[in-house]
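So the structure is just underneath, and the comments pick up after that.
Heads up, one of the protein chains got dropped from this complex, but the rest are sitting where they should.
Entry: chain A
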Amino acid sequence: MTRNLFQRALRISFHSGFMLSLAALPVNVVHAQNAPVNARMEHGRYLAVAGDCLACHTAADGKPFAGGLDLKTPFGIITTSNITSDKETGIGNWTFQQFDDAVRHGKGPNGHLYPAMPYTAYSQITDADIADLWEYIRTLPPVNHKVESNKLPFPYNIRTLLVFWNLLFFKDAAFVPDNSKSAEINRGAYLVQSLGHCGTCHTPKNALGGDTKDTFQGASLQGWFAPDLTNNAHTGLGQWTADDIVTYLRSGTNRYTAASGPMTEAIVNSTQHLTDADLQAIAAYFKSLPPRTVSPPQPLPASNAQVTAGQRDFMVECSACHRSSGAGISNMIPDLRNNPAVKAQNPDSLLNIVLKGTEGPATLANPTGAAMPGFGWKLQDEQIANVLTYIRNSWGNAAPALSAADVSKARAAINAQPAVPR
């Protein structure tokens, strides 16, 4: 899922002529359209970046916006569509009304869209913004690329069933500002809830894939845990200032952490390109949210056998980069102390990062792109369980212990390398 475009360009180069140039990068298309500039189209381009349309509507190594990316949902694979102006395989024949129906109301020419397309969020896009977005999307150069979007198994392949799903989980209503809050917070709320579709990953889902009421409280998807975005000081953004949030969305890093997993892609493709005012608004909105009301657990004692064993492996394998104090390096190597991602009840992201490593965010504001190497091949299940248990219960952290079985399960689920035999 993580498709850092810079990294992808490099991979492409290994296969095709060894030319490495950003000029060949899809993301650049977003910046360097040569069509005559009109203000509404330019605004539409900005909205497309804010909505991160590119991320899903571009296959790995595919042409930008030509679709073909497989989204792995709990119900099966949904392949994203071609939204270029190609008349045969794209949306070149669409009217504005059809575009609006699809993006804001989840209705496509073949029936209902699957909510993998976040129309549940996009429904809140304003009339003016959806019109500008269309001004831009309709100019995307045509790419002839046929996509078979519905590969779901029965009964999920029956689009009509979505009528009921929509009845249950889709509120087809425009964004309503909260007049008791500042204009900035309302702007942030609009961006987060509509184009930003943050809840698509960060809001827990029910058994049928609909949003629960626990908005932004953290959710598991595709082998990652999208963390709690509320102001909970233990597992959420409680300790981050608004500036920490802005820095993170702008550069992919801040003094505490570095993005990993699918969030890296959201930052590289989308949030880093937002204006300062919009990022400040998003931050102000998140800081205005009430904390999730759960109290932190008690940490395991330092004498715990897993903690002791984990400390030894931490010193050997992790401390060189993360420092023996766990402090990491600002804007580069995450601080493991007081880190919401470390303390999350759900360890999916930690397991994913330790087992497979993660690409670093390479942004204009922080081009470094330092990555974490995978340790799956090197460390046994038990070692990884111990190291993570140690990290999650040291330096003021407190979170449930992990077992070797947890690691083994994750290793299989995310298809990580087996460890070399000891």
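What we mean here is this: a contact is a pair of C-beta atoms (placed from the backbone, for glycine too) under 8 Å apart; a residue touches a chain by one contact, two chains touch by 3 or more; residues count from 1.
The criterion applied here is as follows: contacts and distances are computed from a predicted model.
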item: Hidden chain of the complex, named as in its UniProt record, picked from "GMC family oxidoreductase", "Exonuclease SbcC", "Carbohydrate ABC transporter membrane protein 1 (CUT1 family)" or "Fumarate reductase flavoprotein subunit"; value: "GMC family oxidoreductase"
item: Contact residue for the chain not shown (choose from A:N38, A:T308 or A:S330); value: A:S330
item: Candidates A:L152, A:V294 or A:C321 - the one touching the absent chain; value: A:C321
item: Of A:Q217, A:Q311 or A:N366, the residue in touch with the unshown chain; value: A:N366
item: Chain not shown, touching residues in chain A; value: 6-7, 9-10, 13-14, 17-23, 28, 32, 253, 320-321, 329-333, 357, 359-360, 362, 364-375, 377-378
